[in-house]
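Left out: one protein chain. Kept in place: all the others.
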Amino acid sequence: MMAMRFLKRSVAAGRQPVTRSIAAALLLILPIAGCSGPQSALSPRGVEAFSIGPLFWTATWVGLVVTLIVVVLVAVALYGPERWRTWLGQDWIIIGGGIVFPVTVLSGLLVYGLLIMQAGAMRSAQVGLESITIRGKLWWWEVVYTTPEGEEIPSANELRLPVDRPVRLLLESDNVIHSFWAPQLGGKLDMIPGRTNELVVEATEAGVSRGQCAEYCGGAHALMSFFVVAMPQDEYDAWLASKAEGARAPATAEQERGQRLFLENGCGACHQVRGTEARGLIGPDLTHVGSRLSLAAAALPNDTKALMRWITDGQHIKPENRMPPFRQFSGGELSALAAYLSGLE
Amino acid sequence: MAVDRELPNSLPRPEGELEALERAWALPKGFRLITAVNNQAIGIIYIGVALLFFILAGILGLIIRTQLAVPGNNLVGQDFYNQLFTMHGTTMMFLFAVPVVEALGVLLLPQMLAARDLPFPRLSAFAMWAYVVGGLVFFSTILYDLAPKGGWFMYPPLTLSEFSPGNNADFWLLGIGFIEISAIAGAIEIIVGTLRTRPPGMTLARMPIFAWAMLIFAAMIMIAFPAVILATMMLEIERAFGWPFFSAGKGGDPLLWQHLFWFFGHPEVYIIFLPAAGLVSMIVPAMAQHRLVGYRLIVVALIATGFFSFGLWVHHMFTTGIPSLSLGFFSAASMAVAIPSGIQVFSWIATIAAGRKPFRITSASLFVLGFLFIFTVGGLTGVMVALVPVDFQVHDTYFVVAHFHYVLIGGMVFPLFATLYYWIPMISRNMLSERLGRWVFWLMFIGFNLAFFPMHIAGLLGMPRRVWTYPGDLGWNSYNMASTVGAYILAAGVALFVIDLFRRFRPTMSGGVENPWSAGTLEWLPSDAYATRSIPFVTSREPLWDQPSLAREVNEGRHFLPGAPTGGRETIVTSAVDALPQYVIRMPGPGWSPLIASLGMAGFFLLLTVKLVVPALISGVVFIVAVLVWAWSLDHDANVPAVDIGAGIRLPVYMAGPVSHSWWAMTVLILVASSLYLAYVFSYFYLWVVSPDVWPPEGSPALPHIFWPGIIGLLILGGTVLLLFARRILPAPGSTSRAFPFVVALAMACFLVALTGEIWGHWASGLRPADNAYATMVYMACFLNLQVITGCVFLAGFTIARYFTGKLDKERRVNFESTALLTYYAAAQFLLGLVIIHVFPRVAI
Partner (left out) sequence: MLEEQRPSLAPTFGYLMLGSLFWAVHLLVVYAAHTLICALASSPTASSLTVVALTAILALPVAFVLLNQRRTGRWFGISDELPDRKTYDAISRFIGLLSLAGILWAGVAAAIVSSCATGR
């Protein structure tokens, strides 16, 4: 029970700015220019990442101190005064420095690490959490939300989360092994064919961060990223409700032309645009592609220019990706297509 | 023993004694040098080729660093980059690190033990040539865009044919497969060599630390490598024939590969590190001119590391979703393995401090000191990744890349350079330049830290491993640029070393630089192609320090075995613990057979990979013929009188039974085979735990009636009894025993019939290996039995041939004993398999 209370406190303390300012002070000592970055494990914005932070910094400090001790002892052994050297050159220094000291320090670290693990176990033991299924694909992420009514809403390459509410991610793969990692939320967890791994994440503040596949999955592994958007609960609910609807109808003549081209050129064989005849399930769902922050699993920004490049030249941007290049379009057709897709908000 | 005061042999030495020794051990001349089997010659080529691979893989590393210098770089493409990092890791691990350590064992061990050679010189030659040929062909795949690209860990399903069509992955599996065989051959050699060819008086407690390290290194290879051999066999079988070991859809599990691979892969790190640490434990006392402080604790550290390192494999799988408590066990073990490293670090510090004179700063000592610093840092980041939650974040990021380069380059490459500076005088007419050595060190040290320290931070900032490109807005740019600059500085240091090596290294068998460091161990005795003139009687751990006249006495031939009494190559075999002389082993000289055998084996594997079946089979036949030719000459005439090695000790020159080195080698081989089988047993039960519902699945054919395995078991027992009987009817020397060959043949027939019956039983029931994981494991047991029984049949055929040529009798029976030992093992494995396959599914819930 003591352990549990300690855990709760340490996790809660982890969210306090005090810890962060200590962390910032440490950063000045280490040659780290900045640790922010949208994919940095050092600037936590999730409960698990916050609980790991202090453990990481403790271990870092221990490591720094031990390294200093070793360096000083070596210096003394090399150049120290005769008396100090004689004192160092004995069996007991090995027993003290090589056994007693590490056993003590490591016992502390081990227990600390186990307590943080147990905190994770308590988080994941919560029942009744909303769940989101994420499937690793070659080389993108399928993200499936479930509305309160139980309707499944497929999306891709972006994870939207409510702030301050734990969500259970169900991680799966039907091809090779991937690993889901959003460093600001917490640690990674693999997506392994034949299994469903569960990861409970809880964003602590609203904002955008980035994640990436951490297990080498062949081919375009380097270009398999995603954005995490944490939003206040009410905004999240509104967002989810809007995404539960089918695709927006084309608003301009150009978008209408784009939709026709989209359907006539077989894009629907792989892509789904809910509310149209495009029902393909091989590639990412495009029903609301225009509202996403990126294209091609964060390989490109989401704008019309990038869309046009992607359609014709995807193999150069992201080699080996499963979408063949579509070179048959004229410039006008391309921009119509891009206009249609960007309009799918 | 009275020999303490009186030396074993007296002066003057008889005329022609030295000449006979020289004649027996002379190196072949000219191009025939490649048929040499002397450990120094083999060792030098072996190390040279390993260094070549170090440089080649280093160049791949430089290309990687150049590509990553700036974000969005297009120097190399995605596909080639994936080949690059796969080959960089694979080559560094399998073609550089393990071989170079084995090579150092081959070169240094016999010298440190004052043995004339390792007990199986041709096996060393074979292991070395197999590695050279196979390694070069394997490495060259990068030039033809055929290199594997699944990462050095080759995780399925990515490496299954569905996701990795083409031969690239097969090159990895088969190429690595036979490099593993070469490593195991080396390990057998090192174990028997260390335990049985020590000089009289060198008890276990007086062994040089390097010998301890190599002993544990070889024992670890015996246990670790079979796991990855099994895994590579299974993956290749799944790729070629679709047996679903790793496919989740049919009850297999991709994680099985990870368990097997890391059960090898983690100890592998320590397999590389322990010998390097052992070398440091030899260099530090010499430079401090003081005995190693805490010798016993270092031995403790080596043994403990050997054990603990097998309890860490899951820490490569912390993020696979294994239950927390299991992770906790492995986190604890990962902590435990840090303690032995601490012991060693403090022991070296204590030894440096204990020297009466200040520690001598040579190039070798600089590398040792650099190692101390880098390895400490790497060890501590190791503690960080052993903390499960920290690993959740840093796993598979550049933090880990930084960590293991600190451990591997710090823990192994720096000691290796120290080793080269320290021991090259032993085998070269010149030392390397100490002045350039300082440049080499500082370039490497600064370059290394600049290259790899920033990677810690890049990883923490979210940079994953194995990415060929990265966006410029994530804050990783400057760290990557720094790493690239550092890598080039590191490379400059290595290049400078290579230049110095070409300038100064002049290999020689006789009269290297004479003990330039005033070291205390036996490798610094004056030596020649025959090693030392006589084999010293040892009374302490640093004989050269404690017996100041030893070098002179040994060189005058006043210690043991000062000549070549049988006219051939010999060395003394001593008891394993207290090093009492037991017999004189006769060893083969130069020959083509190991070289041709290795070419045959390499050809077999590589041609098979590119599906040239017929040439592959021809290569296989060449391999077998060469091995037969080689083995034919090994078992000497038993009827040779005992020889006098000095101090009135007369030793036999033929030995059979449990004391003989061949018995020991066969025992080690059997241990290897049993670890392979245990890895299979683990896999069987592992897959059952993962998918108990398919064990067997609904609708799968029933097992054959329980009588069926009963009969098969009786056949196996019958074969074993027949062999026991054959042992009793071995003919006396000079006579014949007509029944003997038939009994041996009948025993083998029992095994073959049993194996056929077992396979037929399952096949007749309708079970097919590709059906599901259960069926796959059933047939895999048969396949493993087939392997061992094939070995037994070959040995038995050899034994029968020896009998018919009059080379086998009650005394001269080593061939028969080897056959019998392996067959008894085959019987045990077969029977255990029958119980698992036929009984377990009937009783499992």
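Labels for the chains are A and B, by order of writing; each one numbers its residues from 1.
Heads up, the rule we're going with is that contacts are C-beta pairs under 8 Å (C-beta built on N, C-alpha and C of every residue); 3 or more make two chains touch, one makes a residue touch a chain.
No experiment lies behind these values; they were computed from the predicted model shown.
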Residue among B:311, B:697, B:733 or B:841 that touches the chain left out of view: B:311
Among B:33, B:325, B:739 or B:839, residue touching the chain not depicted: B:325
Which residue of A:68, A:111 or A:282 touches the chain not shown here: A:111
Listed residues B:580, B:732, B:764 or B:835, member touching the removed chain: B:580
Interface with the undisplayed chain - residues on chain A: 3, 48, 99, 103, 107, 110-111, 114-115, 117-118, 120-121, 124-125, 187, 189, 197-200
Residues from chain B at the interface with the omitted partner, ascending: 1, 195, 203-206, 295-297, 299-300, 303-304, 306-308, 310-311, 321-326, 328-329, 331-333, 335-336, 339-340, 392, 575-578, 580-582, 649, 651, 659, 689, 692, 845
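Just so we're on the same page, only the chains that are shown with their structure count from here on.
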Complex contact set, residues of chain B against chain A: 77-79, 82, 149-151, 155, 157-158, 163-164, 247-249, 253-255, 290, 293-294, 297, 301, 319-321, 324, 327-328, 331-332, 335, 338-339, 342-347, 349-355, 358-359, 369, 372-373, 376-377, 380-381, 383-384, 386-397, 457, 460-470, 474-476, 478
Residue ranges of chain A in contact with chain B within the complex: 30-42, 48-49, 51-52, 55-56, 59-60, 62-63, 66-67, 70-71, 73-74, 76-80, 84-91, 93-99, 101-103, 106, 109-110, 112-114, 116-118, 120-121, 175-177, 179, 181, 183, 186-190, 192-195, 197-198, 210, 212-223, 319-320
